[in-house]
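Note that one protein chain of the assembly has been removed; the remaining protein chains are unaltered in position.
After this line comes subunit A, so read on.
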Amino acid sequence: MSAARVGVVTFPGTLDDQDAARAVRLVGAEAVPLWHADHDLKGVDAVFLPGGFSYGDYLRCGAISRFAPLMEELVPAAKAGLPVIGTCNGFQILCEAHLLPGALTRNASLHYVCRDQRLKVEQTGTAWTNAFTPGQEIVLPIKHGEGRYVASDDTLAALESGGHVVFRYVGNPNGSLNDIAGIRNEAGNVVGLMPHPEHAVEELVGAPSTDGLGIFTSILKNLVNA
């Protein structure tokens, strides 16, 4: 059987694509580079939207990336069920593209936050979190200036009642409403989170944990069983 193929998208200004690709390879999947200017998803089985400052964060984080040629392919594919995860800037892009509800705004403190962050895994029924146990506490790095999750009261209520909050901060670093660190779409194939699982896959590099591996083993398990 050929390895599961996970696409890793690079926009101008993306920073974490190499780490994401490395994490994908570490769990035994094939990392397929996807370029923002191509109309081509190269037949991948899942897509990872990494962090960074795509298009310099001009206008709003993720606002320009949303209209990249690749996104014109990705948005309908995600709506049709392709597993997609966005971390940090990738989460901002998923919100701007309306694949996930709400938006990420300036941290309440106005400070860029860079630290190891404790999180609680609330939902393990997604394509990207099935390797965790419900309520499991994990530690992942965060590094962002605009990670404060906001949404209307109605949207928040729907997220909570539908079980769409996937990760919650233990000790809120940015003022996110309801301590929300990550959410999923209705179908559970699209997940976005501010923390960086791709930076916490190997002890060698001084990561606070290898808890990020769970994201990558989840998608692999999901694809192999599909």
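Basically, a residue touches a chain if its C-beta (ideal position, glycine included) is under 8 Å from a C-beta of that chain, and two chains touch if they have at least 3 such contacts; residues count from 1.
Simple rule for what comes next: contacts and distances are computed from a predicted model.
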Going by UniProt, what is the name of the one chain that was not included in the view, given "Putative RDD family membrane protein YckC", "ABC-2 type transport system ATP-binding protein", "Phosphoribosylformylglycinamidine synthase subunit PurS" or "Putrescine ABC transporter permease"?
"Phosphoribosylformylglycinamidine synthase subunit PurS"
With respect to the chain omitted from the figure, which of A:Ala20, A:Leu74, A:Cys95 or A:Ile180 is a touching residue?
A:Cys95
Option touching the unshown chain, where A:Ala37, A:Leu59 or A:Val205 are the choices
A:Leu59
Extract the touching residues of subunit A with respect to the undisplayed chain.
59-60, 63, 67, 95-96, 101-103, 105-110, 148, 150-152, 175
